[in-house]
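One protein chain is absent from this view; the other protein chains keep their places.
Note that the chains take the letters A and B in the order they are written out, and that residue 1 is the start of every chain.
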Amino acid sequence: MKFLRFISAGLGAAALVASAHAAGGALHPHEPEGGWEFTGPLGELDMESVQRGYQVYREVCASCHGMRLMHYRNLGEPGGPFYDPEYPNANDNPLVKSFAAQDEILSTEPNDVGDYDYRPARTSDPFKSPYPNEQAARAANGGAYPPDLSVITKARPGGASYIYSLLTGYPEDAVISTRTVEVPAEDVTDSEASEEEVEAEEGAAVVEETETVIDVGHMDKLSHGDAHYEGELIQPLGQYYNPYFAGDTTPQWEGDPRHAPPGGFLAMPPQLTPGRVSYMDGTEATVDQMARDVSAFLQWAGEPKQKQRKSTGFASMIYLVILAVLLWFSFHRIWRKVDH
Amino acid sequence: MSGHPSAYEPKTGFTKWLDSRLPVVRLAYDSFVDFPTPKNLNYWWTFGGILAVCLATQILSGIVLAMHYTPTVDGAFASVERIMRDVPYGWLIRYIHANGASMFFLAVYIHMARGLYYGSYKAPREVLWILGCVIYLLMMGTAFLGYVLPWGQMSYHGANVITGLIGALPVVGDSIKAWLMGGPSIGNQTLQRFFSLHYLLPFMIAGVVILHIWALHVPGNNNPAGVEARKDPEGLKKDTVPFHPYYTVKDGFAIVVFLIIFAAFVFYMPNVLGHADNYIEANPLVTPAHIVPEWYLLPFYAILRAITFDIGPIDAKLLGVIFMFGSIAILFVLPWLDTSKVRSMRYRPVARQFFFGFIATMLLLGWCGASNPDDPIIPMGSDQLVVSYTDANGNEATQTYEEYEAAATFRDQKLDEGVDAAIAVAKAPAFRFVHLAQILTLYYFAYFLVILPLLGLREKPKDEPTSIHKAVLGNDRAAPAPAE
Partner (left out) sequence: MSEAQSTPHETIDEDRRDFIHIATAATAAAGAGALAYVFIDQMNAASDTKAASSLDVDISKVPLGGEVRVLIGGKPFFIRHRTEAEIKAAEAVDVSKLRDPQTDEERLIPMQNGELNRAMLVTSGTCTHLGCVPVGPSQGNTGDYGGWYCPCHGSHYDTSGRIRKGPAPSNLPVPDYRYVSPTTINISL
């Protein structure tokens, strides 16, 4: 069984690469309780969860995040959440058509006088984009660009677990407090928010500012394990701390710089609050449930053909193993009279 | 093509007619059916056939992908995802092509290691080895060009780094770089020419592969015993078997086992060998936090980054490039560096230890290439806190602390005095990845430039068998059994 040796050589190389991709400064993303249904060679997406996830995307995420690689028809194609065997052509699926028709999009074709009209989307259209371009998106989001979510689960180490962990990983209300601090006036003059205050207290050496402080040491996500964080994290205006977001907390950390908390600050405030959507199927919309569902939806959207991939893979593996066994016998037949 | 008398006899009227005009059937018969092949080849020798399958797979799937791909900066990323989503079986073909590149390199590294261990580069196979090195170089070029095409973040910034290497050359570097990119930066024109060249190079590889097989069939295969098959008819019969069916079936079996590993990646972990950042569309304004090449180039990337010092007038940047290209160039002259008359390391116990050290070096270099060079492997001591402040005389001063409380108290005290003071971290000395990479780079070059030349002169090898037939009987059988 000498060939086992080179198989193990291959696995060694794979392990090497896997270690290369371990994440750095952020908390390692984790699966929801009970794990994902879609992991493993035979795992399949829970399509009801993906359906609910589409609702969460539409009602929560879609106001800032586009999915330019997704089309309405994808929802009804084989392997999609709203696939109906009665309508093999997704363009005829009434549910998919109604999803499309609810969105008004800017037509890509000019009208008779050369202007571009808004019209209800068709199933062949890409998902409605929340902003006409990147500049508009940045302007509406304080300079941050909400990333396109089409392939987000493939574009982040951790995939769906990352989305789930990020959405549920914001500090809980109990550890967030605000306080008023006095800042030397000359330090804040270029900050828009406090300009009025400066004018009001003209001549004063200091102005008062409100500062958001996070008691990281008592955050649920960070309190277990052997790491303990003694100090305060000052959250910048318009930024939100999340231990799963890749970044650097050192500049905002008042405490031992050798033990700055993991994660970083992102421009997206926490989005999911209990009951933020009312699910069509009556499922209770807890934060965990919504995060789980939308992650499952994005997992599907990142690779709509993953079900086909796994089923084709299963058949291919069985075929290859049978062929290998046949060749093994063939090989021994042919070589039986030769010393080697 | 082969150095043995042809045994092909055309039987039908048509094959006789064809044989006297274009003896292509004879060529195929002599090369792949009747070719006398040492009968003691082990599974390490199946990688030639596996590589042929890899090349065919890449060319076929690549031609198909080119039917759907758009080589423009605005369309490339979306067209790749369209292949994944809308083209019938496009996801399968793209995953085969992307993982196929990794499988190709996995196989070529095993193939090269086989050659190194069994001395397959030694006379009379020097040209065979050099042609293999040419194929390897072309493969690296093709892989780099192909990695740019999806136009993700790693594609773009990886291409920036690689073209930057060329820019490091003195005098002509910048002009060559601009010529290669077709402008001051990587843009639409670069993508388009990279696509064209990525399509061209595999056919050049196929051409050199034909030469490689030709050069193989003149002296015939090396073998684990490292002794040549005997030329007299009696000895030849005892030492060799015809390629078909003996090695077609053995290679076939190995190919299918290899395909099982290949399929496991394609179907169950298609993106594990890639980098998540490459699913973010290229953005010239934002460089990813860690730029790393694909796994198969990591050892050379580690050598490049290990050179952090200048030597004389040559600065570290150029020196790194020289070492990196040198590490590949050295392979071309290997046949003349190894002075040992014995081919197979089976009979060179000392050289064998150094060889395994070399394999470990390559794997560890890969680890270094994947890691941040400044990360510690073995920390020596703990990080200290340094409070820097302006002292009474207006000079910069520092004070070092172990405990945060003490440092903070001191800083606050200074701040209260109206003096600027800040805490910074002084990293403890450590044995870092860059140090490991430097040691490994040293071993890499020493292996070829010092160990192999000197060892061949000083080492006392074990007795080689007198023939392949004897080697087979001596190794595996207590009592000689009648063969064939």
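Just so we're on the same page, a contact is a pair of C-beta atoms (placed from the backbone, for glycine too) under 8 Å apart; a residue touches a chain by one contact, two chains touch by 3 or more.
None of the values given here were measured: they were computed from a predicted structure.
K.L.:
Counting the whole assembly, list the visible chains that the omitted chain makes contact with.
P.N.:
Within the full complex, the chain left out of view touches A, B.
K.L.:
Which of B:93, B:180 or B:385 sits in contact with the chain that's absent?
P.N.:
For the chain that is not drawn, the touching residue is B:93.
K.L.:
Of the residues B:7, B:67 or B:406, I need the one that contacts the missing chain.
P.N.:
Residue touching the chain left out of view: B:67.
K.L.:
What residues on chain A make contact with the chain left out of this view?
P.N.:
Where chain A meets the chain not shown: residues 71, 73, 77, 89-91, 112, 122-124, 319-320, 322-323, 326-327, 329-330, 333, 337.
K.L.:
Identify the residues of chain B touching the omitted chain, counting contacts across the whole complex.
P.N.:
Residues in contact with the chain left out: 60, 64, 67-68, 82, 85-90, 92-93, 252.
To be clear about the criterion, only the chains that are shown with their structure count from here on.
K.L.:
What part of chain B is in contact with chain A in the complex they form?
P.N.:
39-44, 78, 81-82, 84-85, 91-92, 95, 106, 110, 241, 245-246, 249-250, 252-254, 256-257, 259-261, 263-264, 266-268, 270-273, 275-277, 279-280, 289-290, 292, 295, 298, 363, 366-367, 370-372, 383, 385, 404, 423-425, 472-473, 476-477, 481, 483-484
K.L.:
Which of the residues in chain A end up touching chain B in this complex?
P.N.:
Contacts found on chain A: 2-3, 6-7, 9-10, 12-14, 16-21, 24, 41, 68-69, 74, 147, 150-151, 154-157, 230, 246, 255-258, 303-305, 308-310, 312-314, 316-317, 320-321, 323-324, 327-328, 330-331, 334-335, 337-340.
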